[in-house]
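The structure follows.
With one protein chain held back, the other chains of the complex are shown just where they sit.
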Amino acid sequence: MDFNDSPEEAAYRKKVQDFLKANAAPKEATTASRSRNRPEAEVLVDAKAWQKKKMQNGFAQITWPKEWGGPGGTPMQQVIYGQEESGYDVDGSFFGIGLGMCVPTVMAYADDETCKRFVGPALQGDEIWCQLFSEPAAGSDVAGLITKAVKDGDEWVINGQKVWTSGAHYCDFGIVLVRTDPGVAKHKGLTMFWVDMKDPGIDVRPLHQMSGGSNFNEVYFTDVRVKDTQRLGDVGQGWKVALTTLMNERLAVGQAGGADFKDLIELAKSTELENGPAIKDGAVREKIADWYAKAQGLKYTRYRTVSAMSQGETPGPENSITKVVSASRLQDLTSFAMDLMDMGGIMVNPDDVGYEAAFQEGYMWAPGIRIAGGTDEILRNIIAERVLGMPQDVRVDKGVPFNEIPK
Amino acid sequence: MDFNDSPEEAAYRKKVQDFLKANAAPKEATTASRSRNRPEAEVLVDAKAWQKKKMQNGFAQITWPKEWGGPGGTPMQQVIYGQEESGYDVDGSFFGIGLGMCVPTVMAYADDETCKRFVGPALQGDEIWCQLFSEPAAGSDVAGLITKAVKDGDEWVINGQKVWTSGAHYCDFGIVLVRTDPGVAKHKGLTMFWVDMKDPGIDVRPLHQMSGGSNFNEVYFTDVRVKDTQRLGDVGQGWKVALTTLMNERLAVGQAGGADFKDLIELAKSTELENGPAIKDGAVREKIADWYAKAQGLKYTRYRTVSAMSQGETPGPENSITKVVSASRLQDLTSFAMDLMDMGGIMVNPDDVGYEAAFQEGYMWAPGIRIAGGTDEILRNIIAERVLGMPQDVRVDKGVPFNEIPK
Amino acid sequence: MNFDFSEDQKFLKEQANKFLTEQCETAVFRAVLNDSKKTHSKELWKAIVEMGWTGTTIPEEFGGLGLGYLELCVIAEELGRAIAPVPFSSSVYLATEGLLLAGSQSQKEKYLPRLATGEIIGTLAMAEGPRQPLPKNMDVTFKDGKLSGVKLPVPDGSIADFALVVARTGDGKTENDVGLVLVDLNGDGVTRETVETLDPSRDHARLSFDNAAGELVGGAGEGWSLTRAILDRAAVLIAFEQVGGAEKALEVARDYTMERRAFGRQIATYQAIKHKLADAYIANVLARSNAYYGAWALSTNAPDLAQAAATARISATDAFHYASKECIQVHGGIGYTWEVDCHLYYRRSKLLALTLGGPPVWKNRLVSQLEQSNAA
Partner (left out) sequence: MNFDFSEDQKFLKEQANKFLTEQCETAVFRAVLNDSKKTHSKELWKAIVEMGWTGTTIPEEFGGLGLGYLELCVIAEELGRAIAPVPFSSSVYLATEGLLLAGSQSQKEKYLPRLATGEIIGTLAMAEGPRQPLPKNMDVTFKDGKLSGVKLPVPDGSIADFALVVARTGDGKTENDVGLVLVDLNGDGVTRETVETLDPSRDHARLSFDNAAGELVGGAGEGWSLTRAILDRAAVLIAFEQVGGAEKALEVARDYTMERRAFGRQIATYQAIKHKLADAYIANVLARSNAYYGAWALSTNAPDLAQAAATARISATDAFHYASKECIQVHGGIGYTWEVDCHLYYRRSKLLALTLGGPPVWKNRLVSQLEQSNAA
């Protein structure tokens, strides 16, 4: 067991540090909602420039092989880069879904020509991809989707509605999962395509979240025609293709960001209660200890995963725990921090409430994280079934033709 | 809304107080395991004497009509008696199941002669009844029981095993639910009988609990012959009869007894932590407040139920909350109290650990309460289905002949 | 003992429910929620005033209905269920109660009749930013009839006509150095600024006082105990609002799970969903029962009112918090959208949890009571 960098790792870390120091600005110490008031379009320009710079310096998609334009690095190098970059005020979030999930799916199922066309521009940040799977009536049960594609000569005609599409409004391309045969069991009638998001039949509407913001979209498809060559995988094999995409998601789904125990410690140090400073209060101390232990547990679980990966193992569904733990903790921790602020905790403007209102923001954001990318409940099912090997719940829709399942 | 006794209630309370003062000794203030070291047989003699005295003075089964030997009182009088008696060192626990559940079932389904024979002796504490429903393979799913009765002329022959039978070793009679037809759906093949517990074919063996004690029994039936006249209800109607019994249980299932917030406050007052007395520690205070609020919530819920009953309403499944809340609270509260005692909290002898070891005892008792009389999970199902009106889970055994259900 | 509301009170509750179901539909609170310039629903407030609810506990001699607290409790429950966007709690539970408790005859004569008719709105100004407002850290000062300093956030501070302001009246930092000061918010030396909060359907403001004229309510050193007494009473009433909101959130959640299907069945058939809602139900029952005891203690001015109020508030805060957050969760993605009402309960639940001071304050207060009472 060794916590320190090996000489190679240390050299790589130094290289990363030099790159970051020369090209980016460091972050502040505690959590903040830094880009709160900057327009997204402006942030996006910076992010694209940053992605290009990373690519040019060999720090984009570090584990991708050279043939695809990556530096062919190790998982450990990826981790080292991530550790170091997290201290800097740069934003790579625009590219995570495209490069982490969509483009690898394209790479796995499209022909060489298509790959050549798309991989490079995606890697250097010129083109961004989104993933169009969820629908209003198909959330936890994604395979229950109803957006359909009907064959018409060499083309397919897509009609329907997708939802919770991150970044659809700034994305150039997307991969879309549709139903091509409603007469067979639900997993068997699906097919995957890539689409040009600029198609006039695609209507992207921002989804107004309960938090007030709009990080996601509804995407309406009206007679959108795609060529059969845009198909990824065989007709009826869409679920298998989607699983490839989602397997990549597993690694991408991380920690709920936002206010953490460090922020709570800061708050507790500066908050006076009836009997003295909050940091000396037993209830506050107990909660800090519990949340700290959870945060550390997740951190070292990631380290264990990385160690396993660097020994050639593939991370499994056990990584589902990260979101389950961190989303609820964010909700509980922010709620408790607001309780400490007493009545003033209801205020949401950083000028009034201090701490950049990170607690209030986290409190409104946490319910979404408990749902996005697999609800608490679905993730617990996954842990029970795929990690602990427990049997599935009774599945009344198993083998039933999709159009005969009660809706 | 009126919290005080009406003049009639006050007069009744006075009567009860006078009776108790004259005939029983008051309890100590905090919870204790008073009969910890007294042999059960000895406690039973006192309890029978006390039951007789109550009966003679009109305080046994207060709401039973005069024709059955009760005083024909109101639910409110029953409550008043209970409130007052709870301050005295007397034990009515031996009769709860018999008089609360079994005898009412007999009264509902047996002929007049049988009732006449049994009701009086039960009421005055001479004969005690037990309930024989649960089996090793039929716990939450009681209707899945396999003890069978086969008709032989005017008699039935019972073979099988019951378990978790409270008091079977001192009981005189019992009501037993058995399978009389394994070829029909599981609820439809059951029949109820009353049995003489002294039958030589009935073998009662104490069940060794994880807490060390033996409050329950296993009861083995080997060729036990009962007359057809001992049948309660029609052949195949046993489940319906059992529901009558269990409906009465609903009212009987109460609060998990044992250590409560009062004991915790006492402990916290006398326990010194690093930064002062535990009662001044924020974590301790928060927990006392939470548990106090839960305890009061249950107490006033009971008052609301009693008020509704005295207005003629029948209490419903919402009373299931009492055990769900109080069993887990007992487990959590006792665990926390032991934490406050630090390493010494592992000791279980009152001489070493003080507080009559009520916390340690509660900690070992609580897991049983979370299971007995309906697990936490079953009770939550009941609340969801019968109170909130949510649909049943998928029932794969519905309508399937019992002998075709996979075991 | 009859631990239930009377038939008349139940009838009043039913009427209030019917009234609010009609008058406070989604569109009404969405209009306030979606327009940052709107402080409350003027139409609904007008209708409520016309119902006479603002004068529920004000004696008839001061133009009120002269009803009891049990009547006010059932109204509060329905207002909570409707998450009504009106200044009712500020004006009725806080300002009116403060004057009823400690106002001089002339103060009562001057304010109560107009509070009853809704001609004016009152409030209580206590907080001074994101921290517990304690005698030892209170900055707002009342000297020689003049009030100075900043109160933030003040509920309904943008629209209230007067406020009872908790202020330092003495030179020390103890409870005895605190007074309760009545200030005309439309007078000189008062600046108001609306502040953004978690629940935009309810108004809150920053009130800056610069030598604003004021008069004491109660004695100069009695402000702290008087404020605590007001808060105890308000806590019972807010507990009913919370119980109403929690039950509504549970109903909304339950109904949705019976509609929504996943994997070929109603999601209400899944145990994880059922148990979550069963837990919400359990919390709601405990909260309701504790609120009832609080109502009884309030209506009889029982010696253990403070203990009963804290207990009711702790239970009700728990219940509403849990029901509202899990209401979003069982909805899944759609529950996280602005258009679906789930977040309104989530927002209101946190507002009500903090508005009279947060859980740490009330739990601490409850245990202080328990330490003293042998009847624990």
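Chains here go by letter, A, B and C, matching the order in which they are written, and residues are numbered from 1 within each.
The rule is simple: a residue touches a chain if its C-beta (ideal position, glycine included) is under 8 Å from a C-beta of that chain, and two chains touch if they have at least 3 such contacts.
All figures in this text were calculated on a predicted structure; none of them were measured in a lab.
In the full assembly, the chain not pictured is in contact with A, B, C, by the touch criterion defined above.
Checked against the hidden chain, the listed residues A:16, A:55, A:76 or A:353 yield one contact partner: A:76. Screening B:113, B:154 or B:274 for touch with the missing chain picks out B:274. Of the residues in chain A, those that touch the hidden partner chain are 1-6, 9, 76, 261-262, 265, 269, 279, 282, 285-286, 288-290, 292-294, 296-301, 303-304, 306-308, 310-311, 318, 321, 324-325, 377, 379-381, 383-385, 387-394. By the touch criterion stated above, the residues of chain B touching the omitted chain are 134, 136, 139-141, 144, 163-164, 207-212, 271-275, 281, 283, 331, 335, 338-349, 352-354, 360, 363-364, 367-368, 370-372, 375-377, 380, 393, 395-397, 400, 405-407. The set of chain C residues touching the chain not shown comprises 270-272, 275.
As a working rule, only the chains that are shown with their structure count from here on.
The chain with its Cα centroid farthest from the Cα centroid of chain B is A.
In this assembly, the C-alpha centroid of chain B lies 41 Å from the C-alpha centroid of chain C. Shown for chain A are the residues in touch with two or more other chains, namely 281, 283, 393, 396.
Residue positions of chain C with contacts to 2 or more other chains are 265, 270, 273, 360, 364.
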